[in-house]
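Here's a slice of the assembly, chains where they normally sit.
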Amino acid sequence: MIDKLASLLAEVARGSVSVEQAVERLRHLPFEDVGFAQIDHHRVLRRGRSEIIFASHKTVEQVTTIAARLADATGGFLATRVTPEHAAALTERFPGAHWNPLARTVALEAERPAGGLEGRVAVVSAGTSDLPVAEEAVAVLHWAGAEVASVADVGVAGLHRLLAARERLDGADVLIVVAGMEGALPSVVAGLAHQPVIAVPTSVGYGASFGGLAALLAMLNSCADGVTVVNIDNGFGAAMAALRILDRRPGRP
Amino acid sequence: MIDKLASLLAEVARGSVSVEQAVERLRHLPFEDVGFAQIDHHRVLRRGRSEIIFASHKTVEQVTTIAARLADATGGFLATRVTPEHAAALTERFPGAHWNPLARTVALEAERPAGGLEGRVAVVSAGTSDLPVAEEAVAVLHWAGAEVASVADVGVAGLHRLLAARERLDGADVLIVVAGMEGALPSVVAGLAHQPVIAVPTSVGYGASFGGLAALLAMLNSCADGVTVVNIDNGFGAAMAALRILDRRPGRP
Amino acid sequence: MIDKLASLLAEVARGSVSVEQAVERLRHLPFEDVGFAQIDHHRVLRRGRSEIIFASHKTVEQVTTIAARLADATGGFLATRVTPEHAAALTERFPGAHWNPLARTVALEAERPAGGLEGRVAVVSAGTSDLPVAEEAVAVLHWAGAEVASVADVGVAGLHRLLAARERLDGADVLIVVAGMEGALPSVVAGLAHQPVIAVPTSVGYGASFGGLAALLAMLNSCADGVTVVNIDNGFGAAMAALRILDRRPGRP
Amino acid sequence: MIDKLASLLAEVARGSVSVEQAVERLRHLPFEDVGFAQIDHHRVLRRGRSEIIFASHKTVEQVTTIAARLADATGGFLATRVTPEHAAALTERFPGAHWNPLARTVALEAERPAGGLEGRVAVVSAGTSDLPVAEEAVAVLHWAGAEVASVADVGVAGLHRLLAARERLDGADVLIVVAGMEGALPSVVAGLAHQPVIAVPTSVGYGASFGGLAALLAMLNSCADGVTVVNIDNGFGAAMAALRILDRRPGRP
């Protein structure tokens, strides 16, 4: 694309193509290629965390192939929603990779460039059954270079546990709050805190929890202002949203 | 019915009907009438609160007629879900009746027999928009002779307000907890309290509250054990359930 | 916490800290710890049933570990929603423990303190397929020391069976009514009885029962006043709600 | 159509069209016209109830025009779901027509041919708010010449009322059972009766009744075998289904 542009402009410069002809040709150049190049450039700049492998519904071969390509390019990779089969293949091929069975992740950590991400995220979860989702968020955040504080088992039916953990909440830049069942924890946390609160409903529950729908609706209807919500069980998405917030720095495009 | 039974038995006693014939006739007596009489008898004993008029979808004439019949029989009545039109007609006809526009009730209080109901109910509500539902419960409880403590505007986004009201909660025999939006309050209250907790979801909210569905599902999925739930906006039902609990006394059938 | 308080107050007493300084320090003491201690104290007092293990989604090791800790502290434990694997491990480790495969519970009974719970609960169920949920409620109630009357297979399509069991209902302090399919039984029972009625919808059914939704909605819309509802298949929750009612005694905080 | 057939056959008769040509032409005659004629003929035979005007979403003019056409052809008509405006126009134009505001019907009764419908339908309803739907069924049945027994206000929370009405149920050929809220009545009735039971859920209720969905699902999941269900508030449809049952007679096509 750049080559095509350059040769056209060279023709203009040497007069073999008139301005009018060049305008016409440029008007019909596929702009999408320009866009593609621009975006690709951005991707290179932000690399290091931009490509995370969502292993669910992918074969062992597909996941291993993508991981190898990423390891070559960036020195590391992170795969989420891995099955034990995925994990076995990845850790065999990449001896330095670490499998976290609770979070369902495999990570091979690249060396990180200096001057990276600054900020801390507290990942707060209501019950022990919510831990896989919380740990997925933790794994993504850790892999991206964020500092993480994990606060588990602070469901609203035992407020004292949450109140006792308040100091750890106060020290964070962003709060990710993970809860299933009635999904009340984000409302209580957001009432206590001034930071951004990203709520993650989980499918933990039974009967009228309808696979996490109860928690999702509760979080969307939070009486505490400023709570935002991601999809059910989407620890990955909550972490990515937190990273978008941490990325924000003066002077950054 | 009793008369029919007595005359049949008198015939048996004087021999004009044989035992076998009487067995046959009794076998075919409509048992349901016996049942009806029994239940009616129970109703008389428990009178004073047994007949509450649900005015919704009833005409002014229907409501006034039923109220008059109840006032004649028991000296008083309670009508719930009254419109202003219902209220105007009732207070005109029964000058002693009191209209509570927030609770949407009209009450004419009968003298209460001694030895009545003992116990106190705390009616806890999350936001000011939940008050009509909470007040309906209060009105029913008051009319039935229960002591009521009203604790309003203690939503979970401001925990300190709820914690400040804890003493009033501790003094109650039953807790009715009313909340719309994310419906988290019953979980928090039940975590703090040991009493029966009756949760009332309200239709307060918009968008993904789906007319109270979000709060209802949250309450059904409470992580605090022992929370029970009534229909959306059903302050009346919560009060009736509380009365069933207060009614329980040693030696009472 | 208590130690910190005491040493601060000792400093006040000996004049090394002024009243103003002490006020300031106390104002910033984490109140949640106080709350924690209070609640913990309550838990000790009520011990004996406060810790019930919800085995679902827990590993065999997790369940066994928690059970061992509870057995050490209180002499017994109750685990609900156990799989056969859970049950095998628990009964091997605790030879005195009893597995109820229908109720999906394993119980090791502690000696109970004198002066315990008083009251009887009738657990009424509509069909034989509802028995696992009913039996879970029975197991929790029994383990907590309540007297239980079990009334099974009294669905509304054969009223005579329910009517024949009426005496057992009349003798109870609380009624737990378990039904799947159309969920009509609580309405009929509440129409016959004056006690608190806790309705438990079950997921028994197919097609348009939508996993118990039909029964749940029916129970929430009961035309009999004072019916309260718990989550689908939540026999445990119904029992805990019944225990909150039985706990109510004059002079009890 | 008949004319076309006749002229073709006349050509065959006089030899101007061969048998083979006629077969071919007949094969391509639009069969639907034949079908139309046949069905129309059936309609004439069954007339007297076949054309009922569903006034909802129709203008006053449309309803009046259709009514006039029917009155000319058959001597009478029945309109359902009429508004007061519909009713005023119809009763003004047809002085013999009768408006039933509860059932929302206007009927002008034709003289009925001898040898009509035989059989009785009991229309059983749970609460007074269900009466408009029940009365719509009654109006359709009455207009079609069926004998109707109306049994109102026999909700399942007061079984004695239903049991007291049992004789009237036993005398019917078909039972239409109308209920809103938890929709339990058809199950109880079908458990007591051996006749066909047509259940009609109504939109009576609020909150989690979701406009009659709760009652509809309950009826579809009835534990009593042989209950069939029509749409919410569809008293008309229930009556039409009952008429299909009553129509069944030996020797009838």
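For reference, chains read A, B, C and D in written order, and residue numbers begin at 1 within each chain.
Everything that follows uses one rule, which is that a contact is a pair of C-beta atoms (placed from the backbone, for glycine too) under 8 Å apart; a residue touches a chain by one contact, two chains touch by 3 or more.
Keep in mind that what you see is a predicted model, and the values were worked out from it rather than measured.
Participant: Could you work out how many identical chains the complete complex has, if 4 are displayed?
Facilitator: The entire assembly in this structure file is built from 8 identical chains.
Everything below uses one rule, namely that only the chains that are shown with their structure count from here on.
Participant: Of the other chains, whose C-alpha centre is the longest way from the centre of chain A?
Facilitator: Relative to chain A, the chain whose C-alpha centre sits farthest away is D.
Participant: Find the geometric centre of each of chain A and chain C from their Cα atoms only, then give the gap between the two centres in Å, rounded to an integer.
Facilitator: Distance between chain centres: 39 Å.
Participant: At least two partner chains per residue is the criterion; list those residues in chain A.
Facilitator: Answer for chain A, listing residues that touch two or more other chains: 158-159, 207-209.
Participant: What chain pairs are in touch here?
Facilitator: Those chain pairs satisfying the definition are A-B, A-C, B-C, B-D, C-D.
Participant: Quick one: in the complex, what on chain A touches chain C?
Facilitator: 128-129, 158-164, 166-167, 204, 206-209
Participant: What part of chain C is in contact with chain A in the complex they form?
Facilitator: Contacts found on chain C: 30-33, 35-36, 39-40, 56-58, 201, 203, 211-213, 216, 231-234.
Participant: Taking the complex as given, what residues does chain C use to touch chain B?
Facilitator: Residues in contact with chain B: 35, 39, 42, 46, 52, 170, 173-174, 194-198, 216, 220-221, 225-232, 236-238, 240-241, 243-245, 247-248, 253.
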